[in-house]
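As you look at this complex, bear in mind that one protein chain is not there, while each of the others sits in place.
Chain naming follows the written order as A and B, and within any one chain the residues start at number 1.
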Amino acid sequence: MRRDWIVRELTTEIVVGVVMVMVLFGLGYFTIILSRETWFGEKHELEVVFSHTMGLRDGDSVVVRGMEVGRVRGLRLRPDGVHAHLLLQYPLHIREDYSAAVVASSVLGGRYLEIYEGSPERPLLPPDTVLRGEKPYDLVADAAELVGAIKKGIIEEGVLDSLKEAVDLFHDTARRVGEGKGTLGRILSEDEEVYEEMTAMVRSLRVLTERLEKGEGVVGQLLAEKSPVYGDLAAAAASLRRTAEQIEKSEGVVGRLIRDDGLYRELEQAIRELRAWIDDSRETSPVVSFTSILFGAF
Amino acid sequence: MITREPEYFPPSLNMLGRIGRRALFGCRAAGRAGVLLARAVACLRYAFSARSRHEIVMQMYVSGVRSLGVITVVAVFTGMILSLQTGLQLRRFHQEVNIGAAVMVSMLREMGPFMTALILAACVGSAMAARLATMTVSEEIEALELMSIDPVRFLVMPRLAAMAVMTPVLTFYASIMGVLGGGLVGVTQLDVAWSAYFYNATRYAAVKDLYVGLLKALLFGIIITIVSCHAGFGATQGAQGVGYATRRAVITAFLLILVAGYIVTRLLYE
Partner (left out) sequence: MRALIEFDNVTKVLAGQAVLDGVSFRVRRGEVFVIVGPSGAGKSVTLKHMVRLMTPDAGRVLVDGEDITELPEAGLRRVRERFGYLFQSGALLAWLNVAENVALPLREKTREDEAEIERRVAEALRLVDLEEHGGKLPAEISGGMRKRAGLARAIIRNPEIVLYDEPTSGLDPVSSRTIDRLIARAGRDLGVTSVVVTHDLHSALSIGTMVAMLYGGTIVEMASPREFMQSENEEVQAFLRSQFITAEGVWERNAR
């Protein structure tokens, strides 16, 4: 009887001990994974200075030629910009025409640092050089700039009228292409694809805005007011709007090129809703994210 | 002393008196629970004596290991539901891959600690309150005091130590189980590869999320133990008193867990 009791007690202690040890191992393992620490393997350091980091964060990936090679480890604000300290698993041979830029990894935010080592024929830089990061690359702003430049060039150089005619003609063709009329339509199927793609893109943007507006799903949580995603979206919306205005003003250049009023209006609408939702989310985001956690869970 | 003489207050005549009395009693209960916590913490210095160590391990077994089953089931299904819900939303934008991040972050930060704490409050806390309440009404606590055995050291301290260790442990376990459950749904329902799911899951969660979750769990464990023990010691009037004490312990623990969870999130994620 006493033996049984001792055995039972020992079993209990062993079971508790096994659970504890397993969990401690798991904890240690997770700590290593989540800290994204490169504890094993090679370590190479690199420093990049940015005038603007576009919300790059500690722990973000560093990518060379599409391959992840390390992590950002620490950002410090200095008089000459933000110094990003990088920890890499591979040595990089940086050449004179290198580039280092912050790139958005997805619509929902997240950044990574893309480094181009430079073309092989250029001379190597000394290994401890502090790299200069590029101004953040903003696709939408770029597009707006391009449109502005085209518009300016066209108006100033007086080719507008002749271009208008050409565009009218082109548009007529495009419409017929759109309707699938004539043999040309089939020949120009490439163009049709482009057209389709654009329509689809605008549609999905629209759907996205609607969903966001309702605060559905985790997206609501991810887009809490203070997260960098919020800022990104706001910025994106602003530049989209800018582009749209420029398109509008330059009637007939890009506008006529597309000339599908429905498509254009949808774009407008989508931008407006996105904007409104972002403003709304300023107030409602905590409530939305809390309820969506609850309903998401039960 | 833990045992207290029965109290009697004549019924109050007016509303104001009743409200005032309730408020005062509430404050007194909070104060007593605080003193109980302080005494239990002070008793932790005995935690490594052979007898206490044995008792603590027993309590860890009773409150921790025996809860593994129910926690596994609840955690896996919570993870599956989370994954399915967010996955269906994200699928519209072809972003199903991101369910990993959503499940991982919400399990580590909120769902893991909350779920575990609520389960433990309902299962372990109520059992604790019922056990101590039964002991109180059958004069066993008085017997301990007469034998000069401190009920706090003998009963509360081992439970506090066991829960303070086991709640974070179970929380971590629950989070992992939730993430696995989410992955299961991701692979079978949403066509996300395991590797993509886990890469995504570990990419967005931070060490801070993990440890803030565990800190919350520790706090919840202490709350459950102290609330349950306090309610148990306060039991009066036989079997009915045991039921009442148990019910009060569970309700109070639930409320305090919610409030404390909010406060910790607020303090550490500002």
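The rule is simple: a residue touches a chain if its C-beta (ideal position, glycine included) is under 8 Å from a C-beta of that chain, and two chains touch if they have at least 3 such contacts.
Just so it is clear, the model here is predicted, and its values are computed rather than measured.
Among the displayed chains, contact with the absent chain in the complete complex occurs for B.
Listed residues B:19, B:70 or B:149: the one in touch with the omitted chain is B:149. Although one chain is not displayed, its contacts with subunit B can still be listed: residues 1, 3, 5-6, 8, 10, 51, 131, 134-135, 138-140, 142-143, 145-149, 154.
FYI, only the chains that are shown with their structure count from here on.
A separation of 40 Å divides the Cα centre of subunit A from that of subunit B. Residues 9, 12-13, 15-16, 19-20, 23, 26-27, 30-31, 33-35, 59, 106-108, 110, 204, 207-208, 211, 216-219, 221-222, 293, 295-298 of subunit A are the ones that touch subunit B when the two sit in their complex. Of all residues in subunit B, only 54, 57-58, 60-61, 64-65, 68, 78, 81-82, 85-86, 88-90, 92-93, 95, 98, 102, 106, 110-111, 165, 169, 172-173, 176, 202, 204-207, 209-210 touch subunit A in the complex they form.
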